[in-house]
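Sending over a structure as structure tokens; questions will come in a sec.
Shown here: the complex without one of its protein chains, the others still in place.
Order of writing sets the chain letters: A and B. Residues in each chain are counted from 1.
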Amino acid sequence: MSSLSERSALLALRLITYLVVCTVGFIVFDIVIKGIGVVNWSFLTTNPQGAAGGIFPAIVGTLYLVFGAIVVALPLGMASAIYLTEYAKQGRLTNTIRLAIVTLAGVPSIVFGLFGLGLFVLFFGFGTSILSGSLTLACMVLPTIIVSSEEALRAVPLALRDASLALGATKWETIRKSVLPYAIPGMMTGSILGIGRAAGETAPILLTVAAFSLPQLPRSVYDQVMALPYHLYVLATQFPNQDEARPTAYGTALVLLLLVLGLNTGAIVLRSHFRRRNKW
Amino acid sequence: MSFRHLQDRSVKYFLLAGASVSIVVVVLIFAFLIREALPYMKSPGLGSFFSERWAPTSPLKAGYGLLPLVAGSAMVTILATLIAIPFGVCGAVYIAEIAGKRERELLKPFIEMIAAIPSVVLGFFGLVVLAPIVKSAFGLPTGLTGLTGAVLLAFMAVPTIMSISEDAIRNVPRSYLDASLALGANRVQTIFKIVVPAAMSGIIASIMLGMGRVVGETMAVIMVTGNAAQFRFTPLVQIRTMTATIAAEMGEVTNGSTHYQALFWVGIVLLFVTFCINLVALRVLRTYRRA
Partner (left out) sequence: MVITMPAAFTIERHGDPVEFKPKVVARHLSFYYGAVQALFDINLTIPENQVTALIGPSGCGKSTFLRTLNRMNDTIDGTRLEGKITIDNQDIYKNGTDVVTLRKRVGMVFQKSNPFPKSIFENIAYGPKIHGIRNKAVLEELVEQSLKRAGLWEEVKDRLHLNALDLSGGQQQRLCIARALAVDPEILLMDEPASALDPRATARIEDLISELRSDYTIVIVTHNMQQAARVSQYTAFFMEGRLVEFDDTEKLFTKPKEKQTEDYVTGRFG
């Protein structure tokens, strides 16, 4: 039926699409193949020695930073999302909040770094520290968490709210008992995506927390830490002897990639699981 | 008033306080960028930015010309966008109109996965794999060029363009398609003559949002563009972007120095540019959603 030109056009579209897919595949493949030989138990649990050695402090540092960021951003993000979906009326305040979220989502990560440097490191005097880095990352992931939490709240049918209100529940009781329980999984998905983003970002922590090399673990939130993405950057660009640094860099890249993609895949699986479960 | 009612009333204000944090952060971002940058206006003054020489650490005479940095950012951004558009839009058309349901459900998350890859990992890949390819393909002394950065950034812009365009394409009313098909047009004609034009504002918005992401990208470019601040308009030489400048130099400056203030100005320019791009993109997006 279809003409030759039509079929070739369809084929071209398919080829272009799969070219992108293949490129992703190739990148992941390259890093897995060259990194897998390096990653073993001692790599994950020992300190770096120059360009060689393990990445234990960087893993711990990233976990601290991400944990700190989420502890701050999650409650704020959830509160924002609940306010915006359940309470906000159309008006100037709501528009301003929305504009702020959109603006925040578009701020380049390095600008977050400058901001963190100016506000947390210098003005509040937290210095380059876990505290400064976590707070900076928290600001950065806030819009991600808000947007996906809102989506999760909007997915809960209005009919459930009506049912609860019609039984004489107050608005907050309605939200707490017949909206949040069904939205929480979706909100968690959003925060996992936020965690993934925070774990992978380099630019903001470059200016607020990251240490080039720091064999001992931090003892307080005012200490500097190493972090996986920054460690990778350092290994890849700051060592003249790349023969030694390259395998370690590949190993670090693989760990980081697995961490972030693992979190994302987890979030996606979780999301589709809960979508299927909620059969309203 | 009973406890239930008191609680009901007060919760709203708690939540509102949480929601206002976004506003506070945005205001603080602007405020602190300006605060740190402000003294620069007295001396050396904003006029010094309009020069072709960025050499803040030069012992003889420091140069704070932003032109090479702006040009570098502009060049990689435009080039990256141009490369990303065909992939992003064609991919969106394919996923929205041609792929089967199952294929779409596999492709979409896969493409979205690109957006999740940390930029430092992509930068690393660009450094060790892409740069040597560029070097030998063009017979260059180094593979760290504007083009290498642009290719890498294009790759980062594709998922943004693809997922928002796909959304726009799927929002085109099915009746348009049916009408065209019923007139005897084939699928490809229908897609390119009816569906894509109808989704155009969404596609344009997606391209702009992709651009916004590219302009602000730091790690990928700092690792593969060579970072020489040259005022030359060719993609096959080393270039230096605004983002890379901040990331590379902020660690070495004395807080409060002229150089430090100049870097904050670079940040302000960057913030302003991304803010404008995103704002326009969202305007476009909103008009198409209303239509």
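Here is the rule we go by: a contact is a pair of C-beta atoms (placed from the backbone, for glycine too) under 8 Å apart; a residue touches a chain by one contact, two chains touch by 3 or more.
The structure presented is a predicted model; accordingly, all values stated were derived computationally and were not measured.
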Which listed residue (A:Leu65, A:Leu135 or A:Ala169) would be found touching the missing chain in the intact complex?
A:Ala169
Missing-chain contacts on chain A, rising order, are 89-90, 157, 159-170, 173, 177-178, 182, 278-280
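One rule holds in what follows: only the chains that are shown with their structure count from here on.
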Would you mind pulling out the distance in Å between where the CA atoms of chain A average out and where those of chain B do?
17
In the complex, the residues of chain A that touch chain B are 2-3, 5-6, 9-10, 12-14, 16-17, 19-21, 23-24, 27, 30-31, 75-76, 78-80, 82-84, 87-88, 96-97, 100-115, 117-119, 122-123, 139, 142-143, 146, 170-173, 193, 196-197, 199-203, 206-207, 229-230, 232-233, 236-237, 246, 249, 253, 256-257, 260-261, 264-265, 268
Quick one: in the complex, what on chain B touches chain A?
4-5, 7-8, 11-12, 14-23, 25-26, 28-29, 32-33, 35-36, 86-87, 90-91, 93-95, 98-99, 107, 109-111, 113-114, 116-125, 127-129, 155, 158, 162, 186-189, 212, 215-219, 223, 243, 246-247, 250-251, 255, 263-264, 267, 270-271, 274-275, 277-278, 282
